[in-house]
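Quick one: the structure is below, questions incoming.
Only one protein chain is missing from this complex, and each of the others stays in its spot.
First chain written, first letter: the chains are A, B and C, and each begins at residue 1.
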Amino acid sequence: MTLEKLKKHFPWITLLTLVVFVGALDSNFLRPENLLQLAGDISTLFVMALGITFVIYLGGIDLSAQSVANMTTVLATLMLPIFGASTAVICVLIGALFGFVSGFVSTKLKVPSFIATLAVGGIALSVGQFASGQRALYMDAVLRDQSFSWLTGNIGGIPREMIIALVLLVGALILERRTTIGRAFKAIGAGELAAVASGLRVGRYKMAAFAISGAFAATAGLLFAVKLSGGSPEMANGFLLPAIVAVLVGGTPLTGGVGGVLNTLIGALIVAVIRTSMLYLEIPATAQQIFFGVVLIAAIAFTIDRGKVRTVK
Amino acid sequence: MSFIKKFIEQEAINRRNFLFASAMGAGGLAAATMFKAGPARAAIEDPAIAWSYRDRTNPYWNAIVSGGESFVESIGKSKADLINLINEGSSEKSLSDVKALLSKTNGKLALAIDTNDSPNARPVVEAVVEKGAFVSTLWNKTADLHPWDFGDNYVSHMAWSDVGPAEQTATILFKAMGGKGAIVGLGGIASNNPAIERRNGLDNAMKKFPDIQLLDYQAADWDTQKAATIMASYLTRFGDEVKGVFCANDTMAYGVLEALRAEGLAGQIPIVAYDGNAQAVDLIMAGELLATVYTNPYWGGGITAALAYHAAVGTFKPSEEPHEHREFNGPTILITKDDAENFKKQYVDATPSYDWKDFWGPSTGAITY
Amino acid sequence: MFELKKVEKTFPNVRALKAIDFHIERGEIVGLVGENGAGKSTLMKVIYGAYQHDGGEVLINGKPVRFENPRQAMDKGVGMVFQEQSLIGNLTVMENIFLGFERQFVKFGIVDWKKMAAAARHQLAKVKLSIDPKMVTSKLSFAQRQLVELAKVLTLEERVHGDLVILLDEPTSVLAKEEVQLLFKLVRELRSRASFIFVSHRLDEVLELSDRVYVMKDGEVVDHVKTSVATAESIQHKMVGRDINKEYYREEKQLSYDPAKVLVELDAISLPGKYQDISLTLHAGEVLTLVGTEGSGREAIIRTIFGMQKPQSGSVTVKGRKITTYSADAAVANGIGYIPRERKIEGIVAGMSVYENLTLSQMGRYSRFGFLRIGDEKALAREWIKKLSVKASSEYADCGNLSGGNQQKVVLAKWRSGGSDIILLDHPTRGLDIGAKEDVYEMVRAMSADGVGVILIADTLEEAIGLSHTIAVIKDGEIQKRFDGKPGHKPSLFDLIHYMI
Partner (left out) sequence: MSFPDRDVLHRWAPLLVLVALVCFFSLVNPNFMSLRNFARIGISATPPLMVAVGVTFIIIMGSIDLSMEGAVAVCAVVFAAIFIWLGGTLASWAWLALPACIVVGALYGLLNGLVHVKLRIPSFMASLSMGFVGIGLSLLMTGGDRIRVEDKIFRSLLTERYLGFPLMVHVALLVILIAWFIQSRTAIGRNFYAVGGGEELAHASGLDVKRVRVLGFMLAGVFYALGALFAVAQIGIAETATGYNFMFVSITSVVVGGTALWGGNGGVWNTLVGVLIVNVINNGMIVMGLPRYLQDGVLGLLVILAVVLSTDRKSLAFVK
């Protein structure tokens, strides 16, 4: 196998290397239930990363995801007594709406997505703060269990949220590989001008990507709200950077057209392993940030396929 | 064996669900006492001890950790034996870290934790209980979550009732202003419990001083620089009207003070704050800050870890303790210019030594909702 | 004085250069020709230091040298004049000229702009260009940019002791005829100061300008002849390794079109700054060629028909329906296909396979409820790979890795397989070798025979004359003259040029 062919496999090789490395230092780490739990715990973050993948795949970025998730935790908690289980649908639609607005601002008003999503995120944050009355809110336990028992607990030892995340992954994978939308995303990411000249409605597809990202962000927020049985306009803080890192470290570079949702799965697992490995390697509290940064640089250095990225900006 | 264990745990969870259901109805109280004792487990030998908290960039949390370390040393271990879990303001990381640690230690764990956001307390406690480890919480938990619903494993919850002390600082501020005039306020992250309680304290005090007017109250998110910017803007908006400033914590007060210093107003407009950090105490002695409230995070950090540990090793059985020993308020000390020097000598320059087995001595009683 | 001996360059899986022997003497102009993929660009990159050779020797005055980057090559007097757009648009002319070599104007870290402007004027004078060196480069015309490129390379004169070797890579591709002549005159004058390596697809120009010609094929130099004794045919023969029909436009094969069936009608469309008052009609089976210089407005007209630009006044009617919304997707829905000049940027999506590229414009037809029918897509791709004999390993091959001609075939197949019956061709043979060009011509004729209307912007006038039924000459955005181009009644080159300039 040549190096060229091997490159494609670098992300999961990196993941495996990390796992083996940490496992060698503490064999407890390799216990199946531990690995299962590690994967389960990253599920919510992974769902958000999954959505962001589509935007990055088109060469943009979505910085509004965390704010949308924050807002969703609040809205979900508020709507649960009124709408019951259909709260989930409403939340996802609202998330998609915010994503769509980001997409509109970015594609139609030509504001770079970095700024557009940051700004729309600010709006989402305001909505969340306003709706919550600037307090943490709690879900009624009975109502939660009535409407959302399918989101919590385990099936055969596997956390339900992990199953949901996997279902979403399969959905995203089908979207990416098997649908016209996914094909259009690929074309736009790899060669936007050619896509335009082929008569694709590039603007619409881009807005769709942002809307999908918003919907996934809302889903992540919803999962988190149900898991924590409440909501607050700050609750999903700390999601954004790890989610973006998961996308990037998985091998979907910001230049677009390369990578995909499977890469994000690997990236999210890499993030989870790095994070958890700090416990197993007993990294002192004050050194954890440095450790994260340095391992991240190493992981990214291994996972990006530079052959497909023309200039390194 | 594991099948039986699973069954018992499942039962415990079902019971909790039932409890919630019945708590809605009239039979709630009776049910609660019926199922008071959860599944008691044998004591853990030499559990790992961990503190999970928000960040290391804040003197408050540093004091918490120092207390935790002091406790760890008191049982003949080294400081490094205290495992630090830092959530960086992320509930998601907080929960994942706890689960990972539970898995690593296989449940042989005594955990002290502030769960970052109150809704996060339930999943954390449930995860700990499921693994048979022991947890004591600090600050954040929802009102419907109680240690006694989880048998021994959810050992205790400590918080501080900030309403009263905040009312006291506000009163000191109003009196310094001669009982009349206008003030501005700076709050913490709006949805945080302490931020809400401290604001309530201010409101309570205002009721007693009808001539005091609150011009505006904005959240500066506990952040020094944000507070400086907001204070500067207040000065533009209200000009000389501002006769006093109420800050929900010390770090924001520093920002307020620097915004005033830039205008040559430092020390001229009275400010009250909260937390009792060393710098704040110095500022009180210098006359630039009027009052703050010390919550003794050092003791809080130590005793929370101590409770979890001693419950884990079986020194005491939590389920046999009264409710006021499972949910209690920590001590608060009001610091003004009169007692600042004394306070500094006692708490800042020297670290008081505590008996980490006197779990409830300094506490100020049960938490009321 | 500059010499390559048995130079080798190997890429993973490919031996790109095989034992290349090459030399150039002081003041000589040497042509370098070969089909696409023959190794010309690799050889050039080795010469100007972008690639490093991994066998043999590069010698200057008998001494072996090795260039790790273009800068080291420049320091030894080897400079490169790139194709059109290699100046940085947001910089001024003088900054472009001295890019990377500002140090001579810098004192204590500060740039002396006056001194640089004066030096730049000196360089511009060498190429007889009188423009303000402080001008922003993006405001220059193509021809001016080409000359600035040359001026930039000529700064080597002051910087390097010893002889200069200057590579000219397709310098004429964007120039009008008279600009080409101007350039050639300049190069001939400059041979007192430098030697030139002239790379071009246009054999006539190579023969006109060069003293000797190297012919490359499959990574080897297959021949090297003095132009005084060479003929275009013999060189073509060497390049292709087979005989080329001299009359390769095959006018005799041209069929007449159906004047009763109008496909596109432009009625007095105008777009200020681009074109004015353009009225044209395209019929089924007709090949309509727009002839004019670079920037005459031809591209804008084509892009208007494809919906990518909106005219300010006038109307476009496609198959009897007046266009109201100008967008590419509406044009595609109307059966219009566009084969853009920037094949690699606008034509194909590099990184996507042949079958993915093929259905890009017609995904609706190959999907059900938004889900792709990938099996059908692949079958389509296999069919068209066979039909157009596309050289691709399979329908999975990455289009970015195909040669230019095969990429063009994929683009054509994209539109033809989708049933487009109005095809807009913008420089379809640009950068293609002779064999590939012939294939394109064959496709144009085949489309015409199928009743497809074709609007063509040709790479050369010969092409335009040879292929079209109708020719419209455009200058400064206006139609100057229309010619009927039926076989036997074709206008001459001179007729066209007369109206172009």
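Please note the rule applied: a contact is a pair of C-beta atoms (placed from the backbone, for glycine too) under 8 Å apart; a residue touches a chain by one contact, two chains touch by 3 or more.
Because the structure is predicted, anything quoted here is derived from the model rather than measured.
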Touching partners, among the displayed chains, of the absent chain: A, B, C
Option touching the unshown chain, where B:P210, B:G264, B:P322 or B:P352 are the choices: B:G264
Which residue of C:G273, C:G375 or C:G488 touches the chain not shown here: C:G273
Touch residues of chain A, complete complex, unshown partner: 58-60, 63, 105-107, 109-116, 118-127, 129-130, 134, 192-193, 196, 202, 241, 244-245, 248-249, 253-256, 286-294, 296-297, 300-301, 304, 306, 309, 311-313
Contact footprint on chain B, counting only the chain that is left out: 55-59, 61-62, 190, 216, 218-219, 223-226, 228-230, 232-237, 239, 254-255, 258-259, 261-264, 279
Positions on chain C contacted by the hidden chain, ascending: 50, 69-71, 74, 80, 82, 86-91, 95-96, 99-103, 105-106, 109-111, 113, 152, 273
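One rule holds in what follows: only the chains that are shown with their structure count from here on.
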Chain whose Cα mean lies nearest the overall Cα mean: A
Chain whose mean Cα position lies farthest from chain B: C
Whole-Å gap between the CA centroids of chain A and chain C: 43
CA centroid of chain A to CA centroid of chain B, Å: 32
Inter-centroid spacing, chain C versus chain B (mean Cα positions, whole Å): 71
Contacts with two or more other chains, residues of chain C listed in rising order: none
Footprint of chain A on chain C - complex, ascending: 12, 306, 308, 327-329, 331-333, 338, 340, 342, 345-352, 356, 359-361, 363-364, 367, 370-372, 374, 414
Touching residues (chain side chain A, partner chain C) in the complex: 2-4, 174, 178-181, 183-184, 186-187, 190-191, 193-201, 257-258, 308
Contact set on chain A toward chain B in their complex: 26, 28-29, 31, 33-34, 37-38, 41-42, 44-45, 129, 132, 134-136, 138, 141-142, 145, 224-225, 227-239, 242, 272, 275-276, 279-280, 282, 284-286, 288
